[in-house]
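Omission of a single protein chain aside, the complex is shown with its protein chains in their original locations.
Take a look at subunit A:
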Amino acid sequence: MINLQPYADPQYFAYLLVALIPLTIGLLRGHRWHFYETLVSLAFIILMFTGAKWHQAIALLGFLVLELLVVSGYAKYRQQHNQTRVFIAAVVAAILPLVVVKTTPLWSTQPSLIGFLGISYLTFKAVQMVMELRDGTIKEFSKLAFLRFLCFMPTLSSGPIDRFRRFQADYEHVPEQAAYVEMLGRAVHYLFLGFLYKFLLGYIFGTVLLPKLAHLAMLQHGAFGGLGLSWPLVGYMYDYSMYLFFDFAGYSLFAVAISLVMGIDTPMNFNRPFAAVNIKEFWNRWHMTLSFWFRDFVFMRTTFFIMKHKLIKNRIRVSQAAYLINFLVMGFWHGVTWYYIVYGLFHAGAIIINDIWLRFKKKHRQQLPHNRWTQGLAILITFNVVCFSFLIFSGFLNQLWFAPSLK
């Protein structure tokens, strides 16, 4: 049985791009061929879950039925009423499958039966719909439009996380020929950049170097009183950070490129993150659709709630509490392991310290030097803080400290 994992190898691109040719011709002539588009999308989604992964397809179907019931039910309710507890119940119901999948490893060695590739990203989209229905920014609800948004094939497995109103506007609008040609040009550029990132650089950092550095670091797991601090570990930290970036940025470029071919301008996920001058800016450049999702639906809502109900008086304390909640939720979302949660806390701490520094800098603007050397230093510090956070994130410390004999 054929199984095609999204963007996994060059063949996938060949099949996908050939299948998309009729759609491209349609768009060039000013038509969006809905039927054909649905057919191709469905075929490639099915091919993600064929063979040994068939049970994931059933999990996906079950998930879609549940989300459809929750969101359409809430949309119907929201036309007449607006009680907070119903809103909360809808949010809880929408994230429930994800919570089950993420907590299953705590009590079982088997992954959850209701899990499937992409469940996180689909959950983000569904929850966002509930929140926007609550706010009244989405007024009309169509089951078909919702499913199309949720299951948009190029971004199904790992994002970028689009927003319903943005996606829908793109979908209902067929770009002008010149604009579409420009989109195709961008798609080609992103595809080649993605190949360079994922299949060359990601391969070198991830497949060639990473296992070697891991092995060398493991050999010294007893160093420094059991902390295992060694040069290979430092090497692992930087190498893993590069791998993480090139692999995921490469994947994201593919997803955006294929979206563009389908006439949808899916937002970009990365904007030269390692050139950030501080942690705050880093989160405006790294996994942007995720961090903006958290900013808009967790951070902003939390601060709004705290300030409106005057739970905390001091503005600075409000933002610190909101950062903590924001990054803690993000940590738990990555998975319920100590290193993901510490990763979240680490970033919360980093951004809180960053904010204190920014306030200090604002106050002492006259006394502090500001030139390209200080900028360079800022980028260097930020880069190292970020790489250290990725070392935590990698889970390698867990292996190094608690399971050195397994490898």
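Rule of thumb we're sticking to: a residue touches a chain if its C-beta (ideal position, glycine included) is under 8 Å from a C-beta of that chain, and two chains touch if they have at least 3 such contacts; residues count from 1.
Keep this in mind: contacts and distances are computed from a predicted model.
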| request: Among "Copper-binding protein MbnP-like domain-containing protein", "Fe-S cluster assembly ATPase SufC", "D-alanyl carrier protein" or "Nickel-dependent hydrogenase large subunit", go ahead and choose the protein name stored in UniProt for the chain not displayed. | output: "D-alanyl carrier protein"
| note | By the document's definition of touch, the residue of A:F149, A:F299, A:F327 or A:F393 touching the omitted chain is A:F299
| said: Going by the contact rule already stated, which one of A:L64, A:L96 or A:M131 would touch the omitted chain in the full complex? | reply: A:M131
| said: Can you tell me which of A:T155, A:S319 or A:Q399 touches the chain that was removed from the display? | reply: A:S319
| Contacts of subunit A with the missing chain: which residues? | 131-132, 134-137, 280, 295-297, 299-301, 303-304, 307-308, 315, 318-319, 322
